[in-house]
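All protein chains but one are shown in place.
Our next item is chain A:
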Amino acid sequence: MAQHGIDPTAPLTGEPTKKTKRKLAKELRTQLISFTFMIFLTTIAFISIASDAIPTGFAIPFILLLACIQVVLQLYVFMHLNERGNGWQNAMIWTGVLIAIPTVASLMLLLGIVKF
């Protein structure tokens, strides 16, 4: 890339700027917190099914909700969708989700209930 004066195949040397370092430290903290939270959510989901204390009618929607929270955390914190300049990336994955929902619903209906 001429505008950086760097040959893309040359090994990069040097350090990130102070600003980037601060940003990375903050990012790491957020990611560690959300990792802990994800472990927590997963454990809760397993416990709510493993123990008989929680009725099934409540446990199923509950674990699906936990799954959705965990996935949003993965996408936005681990996969950096929350960063600026990721508008198209967001559009693509959410378009996928938008098509995925009727796909799941119609297959469940056609195969599971109508059994055509």
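Methods note: a contact is a pair of C-beta atoms (placed from the backbone, for glycine too) under 8 Å apart; a residue touches a chain by one contact, two chains touch by 3 or more; residues count from 1.
Throughout what follows, contacts and distances are computed from a predicted model.
Q: Absent chain per UniProt: "Beta-ketoacyl-ACP synthase", "Fe-S cluster assembly protein SufD", "Cytochrome (Ubi)quinol oxidase subunit III" or "Branched-chain amino acid ABC transporter permease"?
A: "Cytochrome (Ubi)quinol oxidase subunit III"
Q: List the chain A residues touching the unshown chain?
A: 1, 4-17, 19-21, 23-24, 27-28, 31-32, 35, 38-39, 42, 45-46, 49-50, 56, 59-60, 63-64, 66-67, 70-71, 74-75, 78-79, 88-89, 92-93, 95-97, 99-101, 103-113
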